[in-house]
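Just one protein chain is left out here, and the rest sit where they should.
After this line comes subunit A, so read on.
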Amino acid sequence: MDPVTLAVLDNRLRAIVEEMGEAMLRTSYSQILNSSRDFSIALCDAQCRLVAQADHIPVHVGAMPWAAKAIAEAFPNPVEGDTYLLNDPYFGGSHLPDLTIVIPVFAESALRFWSVVRAHHSDIGGATHGGYNPGATEIWQEGVRIPPIRLGEGGTLRDDLIRMLATNTRIPRDFTGDLMAMIGAARLGEQRLKPLLAKYGADGLEAAVSAILDLSEKHARRILAAWPDGEWRGEAFLDDDGFDRVDVAIRARVVKQGDSLTVDLSESDPQTTGFVNSSYPNMRSAVAMAFAFLLDPEVAKNDGAFRPIEVIAREGTVVWAKPGAPVTMCTSHCSNEIVEAIIRALQHCCPERAMGGWGRRFRVAITGQDARRPGRRFVWHLFQARPGGGGSAGGDGWSTSGEWHSAGGLKFGSVEMAEARFPLLFESHEYRPGSAGDGQFRGGFGGRLSLKVESDGPCRANTAGDGVRHGAAGMCGGEDGKPHHYVLRRTDGTERVLKTKEVGLTINPGDRVIVEAGGGGGWGDPAKRDPAARERDAAEGLV
């Protein structure tokens, strides 16, 4: 294949996934999609190899081919006009709130591509609103399970099926609107691939795809080859599973040899009762995410780039739960800990590329009544007071930009808008001094929020998250960031520390939620920190 055509097609395929992402952003209904952009877009070839993926949420990188594979296995003879859907983490999905639409693309009467769209839905049924159920001990308590199904054929959709699924969610309108946006984006991918297939021929395009994947593999291997060979181990801990387990370990043994990498997670702790277990595709995706973070940002995230990694894991561990176990938290936890364990191992191999740990996720959702809007229940999700990003050889970490799995891709909303629309007063919302892990380059600061609840009558709150025992890891001699510390301060002055996995907490009018988010991990020996940078942090009131 001549290099010019290859370059044109490589650009074209990447532009198609970007365009599909824009269509998704514009047409999706729920806030979690159009503001937080918690969705991913990919094109896979007929062999379910990842050809191109848009840069949305890193935790989905490399996860999409598993969905395509699950569909291909369930439906060995797809035909043009079919639309497939799944969400089940034991059949190609990551966790139940993430629905995946898969559309086959045909040319010259043979399957050539899969157009894949995954999006996090604001509700998927189950015992708690929004899909995060810290009390779940089995997946059936987490929501509706959708194994690979044919949602439509001949270009039309099964309305009855869609209605059945929508009926099982709390906000059918959001569910249906977002599902339609996903299908529209996947169809756009099909429409854009067709002219390419016609112009370059199905075989020509396939040859180009193979060449693109090979080039990406070469690129990744060239980077790997420059690292020293060796074997290293890294460990990261989850606080707890919400039941009887504390300090659940994720253990990575990483072997770098030549231009290949083996990541062995099989020594990780056994699976847990609560929902911090990972599904297999999510674990594979977390490994791919860790690897992508260590490569150059320019490396195309496709099947080729991930060929140098071999993954070893054991079913029944927290990183790969047996069918039936709850897994909803896994796209944050234990994904983040898988990444952290791998980077901890590789900090010794490629210190200039390793970065301090990014924060952990700790959600709070509050629901109640607003005196200004009688009869309307509000549901508010905490996105403010984000944790800090990790320091790196490139400089200090980004403050309040979040967690490994989103890496600065999730936006928190306006405090003014929240006050205008919810009975909440954000008394203060600033950086949390001293939260960043020290290092030659320190971590970013977490946020600190004092939130006064001014509801009409008591509110109920749920939490879901991790990271009050373990802060984001320091790397290469850097120190860990401070862990999270969330407190509920009652009007009488009494305080209660919030746990990361609580259901049915009562918050009374006048109570305050004091959120102190963890900082990012530092990078490098703190003794090597530029004294001017220390002076600046002190002058800025951040130590």
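The definition used in the following text is that contacts are C-beta pairs under 8 Å (C-beta built on N, C-alpha and C of every residue); 3 or more make two chains touch, one makes a residue touch a chain; residues count from 1.
To be clear about the criterion, contacts and distances are computed from a predicted model.
Q: Which protein name, taken from UniProt, belongs to the chain you can't see among "Hydantoinase/oxoprolinase family protein", "Oxidoreductase", "Acetone carboxylase subunit beta" or "ABC transporter substrate-binding protein"?
A: Answer from the UniProt record of the missing subunit chain: "Hydantoinase/oxoprolinase family protein".
Q: For the chain that's not shown, point to the residue among A:P3, A:P228 or A:P531 touching it.
A: Candidates A:P3, A:P228 or A:P531; residue touching the omitted chain: A:P3.
Q: Which listed residue, A:T169, A:S335, A:S392 or A:S455, touches the chain dropped from view?
A: Considering all chains, including the one not shown, the answer is A:S392.
Q: Write down which of A:A23, A:I41, A:A252 or A:I366 is the residue touching the left-out chain.
A: With A:A23, A:I41, A:A252 or A:I366 as choices, the missing chain is touched by A:A23.
Q: Which of these touches the unseen chain: A:F39, A:Y200, A:F275 or A:F293?
A: Final answer for the missing-chain contact: A:F293.
Q: Among A:G234, A:P326 or A:G402, which one touches the chain that has been omitted from the display?
A: Considering all chains, including the one not shown, the answer is A:G402.
Q: When the complex is taken as a whole, what residues of subunit A touch the one chain not shown?
A: Those residues of subunit A that touch the unshown chain are 2-4, 6-8, 10-12, 15, 18-19, 22-23, 25-27, 29, 31, 34-35, 55-58, 173, 177, 180, 188, 212, 215-216, 218-219, 292-293, 295-301, 353, 355, 370, 372-373, 383, 386, 389-390, 392-402, 407-417, 419-421, 425-431, 444, 447, 450, 539-542.
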